[in-house]
Structure formats: C-alpha cells, structure tokens
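Of the protein chains in this complex, all but one are displayed in their positions.
Our next item is chain A:
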Amino acid sequence: MPPTTAGPSSRSCMTGEEPTHSQKVKYFNIKAGFVNEHTVCGVAKDGKETLLSAEHIVIATGGRPRYPTHIEGALEYGITSDDIFWLKESPGKTLVVGASYVALECAGFLTGLGLDTTVMIRSIPLRGFDQQMSSLVTEYMASQGTRFLRGCTPSRVRRRPDGQLQVTWEDLTSGKEDMGTFNTVLWATGRIPETRSLNLEKAGVNVNPNSQKILVDAQETTSIPHIYAIGDVAEGRPELTPTAIMAGKLLAQRLCGQSSDVMDYDNVPTTVFTPLEYGCVGLSEEEAVARHGEEHVEVYHAYYKPLEFTVAERDASQCYIKMVCLRKPPQLVLGLHFLGPNAGEVTQGFALGIKCGASYVQVMRTVGIHPTCAEEVAKLRISKRSGLDPTVTGC
C-alpha cells in the first residue's frame, strides 16, 4: 500500500455522497511528495514522475505500524499488523509486543484460534482508555488463556537454528533478563504517521517533531491555509476509520461552501474488539474527574451476566458497565463504557443519546429490551459513591 496523497479536490466539488461522483475522481497509483505549496510530484512504480497542482490539497496518508528498530532483530524477524492478516501460515506460538488496542485485539483472536499467545506490556494497557475498563479487558483475556508479561520490554530477537525466534527481554521492576522462544513476534507498539516522504518542508507544512504528525486546527487546516490533513496523519485525532470518513466529508463540504460544519471530535464512540468487547463513548472516568473534579462526577456501574453465559456456564466476572455522569442534576452523561458481548452494537445507539445530551435520568427512563445485554445500561442504579455492591442478581 503505497502512501498516496488524496490530492486535488480542487475546483470541482466532490461531496462523495452519491456513487456516480466516484467516477469523477482521478486516481493515481503514485507516491507523492510536495514540490511547493500548490504542487505535488508523484512517482509511479516504474519511476515515471507526474506533476500535479491544485488549489486545495488534503493529506490523508495515514500511519503504518512502528518497528522498534532499536531492538536487535526487530525488523528482520518481527512482523506487524500489516502482515498478520496476510500470513500464509498460522503464526504458531506468538509474542505480541505492545499494549495498544491493536496488540490486545490481535492477541485476543490468536488465543481464540487456539494459539499459544503472550502479550508483553511495558507499562499500562490501552493507554488513553478508561483504565478500570482496560484492566478488566486484560483480566478477561488472561482468564481465556492469553499470557501477559507486564512491566517487560524486549531487548533482542534472534533466530535459532530450528527457525524459532528467541526473544530476550528485561523485567523493568526486577531488572532481570529473561527469554523465551516463539514462532512469531508481532510488534504492536504504535503507529507512525506517513509524513516523512511527503517533503512537507517544501510546502511549509508543520509537524509535531516528536510524533511526526501534522499539526492542524479545528478546520483540519495545516500551517498552510490551503493544505489540510485528516485521519491518522493529523495530530491529536482519534485513529478511527469512521472519524476520518466524516472529517473528510465535512472538509469537502466546507471547501465547496456547502456548509461550515466542523468535525466534532468529542463523543466519538469506539469499540475495542478484544475477546470481551469494550465499547465506549465520551470521557473516561479519569478524564471526567480531571475535567470536572471528583466531587462533581457521579459514576453509575454494574456487573452483569449476559443471559447466553448462564447456560453455557461461562464466567462473567468482567462483564461490566459504567456510566460517567455529572453529579449535578439532571446528571448529564459524560461517558459510557460497556464491556461485554456485542459491545460495538450496544454502544452505537447510546453514542447518539450522548450526542443528544442525554441525562442519567433520561437513560434510566428508557425501557429495556429484554433479554439483552444492552438493557443493563438502562438499569444502572448503583453509584460508585454509594459503595454498594454493583453485582446484578436476578432478572
């Protein structure tokens, strides 16, 4: 997948809303870099160069998995999520390095397919997500057989004569070294934006020197007013497909003068498809407390048992929901966190509710659909502050 600059969206306005318009987009399979602030030069696979100029330029080159190149053998023997889905053979015994949602999702389904899977985490899992939820996510994974090496960081990967990979790591708390052998090492330590080959300096587009991401304002405008950046390549944006799609659409509409709506990056719902799915929208409990102060935040929560788990005798210790609200009536909902089967499907509708400015009371007045997991959201009666047992019993 060569990086491309979704480029000349210039004079002919494309909202991309009707299928017929797709034919009016010229597609170049070339690797683009800036020549100046209105011109990009594209190089095709055969080395042929094409010069393109446009009034407006949108950068949407995304990101690629990061290789920890400082680790011996990382590049030679490791793979990333770019490869895992295309492997011709089963990865076998796998070490997943990282604590991002990519790491946990991959480790989850590999374990689910019956592979011996270990996740090595340097500090905390799912940084940026609600930490109580993220520890429940990993707790469930551990109960399903995924091994976790916490507080560890790999130092080298070597190939043994039998073809297996020998990984050496350091335990950061004890300082001791340890090693293990794996068939596959999957790096999931983060993604880097595809900005280096764009020659952004020639156009004068500023990036964050640390993250290499492009700095943008609320209008998705870069430091150059007619150059925009959307999606994973832009600084401070959630790396989510539907967010990028909507940001792109709204940008096109603004460029064409159809509307002045800017993308609302708050209340973006998302779901981590770990073995027990985790859906969330709005603020994490930590973020809510940081923004509003603990005394102004009320958290309602419950452990519940999905009906399907009962007959199957599955453990539901981690099926958990919490709703983070302002404490002051009418207790505006700030965030919803749902851990359980079909979390994505459950979260979507509630995301709308939060967008509509739902209050705790309104959600509680919603009649449940029985028997579903989602109905438990409308039955959250116990606040953390009360100290009562949040375990749901009975129907």
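Just so it is clear, a residue touches a chain if its C-beta (ideal position, glycine included) is under 8 Å from a C-beta of that chain, and two chains touch if they have at least 3 such contacts; residues count from 1.
In the analysis below, contacts and distances are computed from a predicted model.
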Missing subunit (named according to UniProt) among the choices "V-type proton ATPase subunit a", "Thioredoxin reductase 3", "Cytosolic iron-sulfur assembly component 3" or "Methionine--tRNA ligase, cytoplasmic": "Thioredoxin reductase 3"
Considering the whole complex, which of A:55, A:264, A:294 or A:389 touches the chain not shown? A:264
Would you indicate which residue among A:25, A:172 or A:307 is in contact with the undisplayed chain? A:307
By the contact criterion defined above, which parts of chain A meet the unshown chain? Give residue numbers in ascending order. 17, 19, 113, 240-243, 246, 261, 264, 268-271, 279, 307-308, 310-311, 341-342, 344-353, 355-358, 362-363, 365-375, 377-378, 393-395
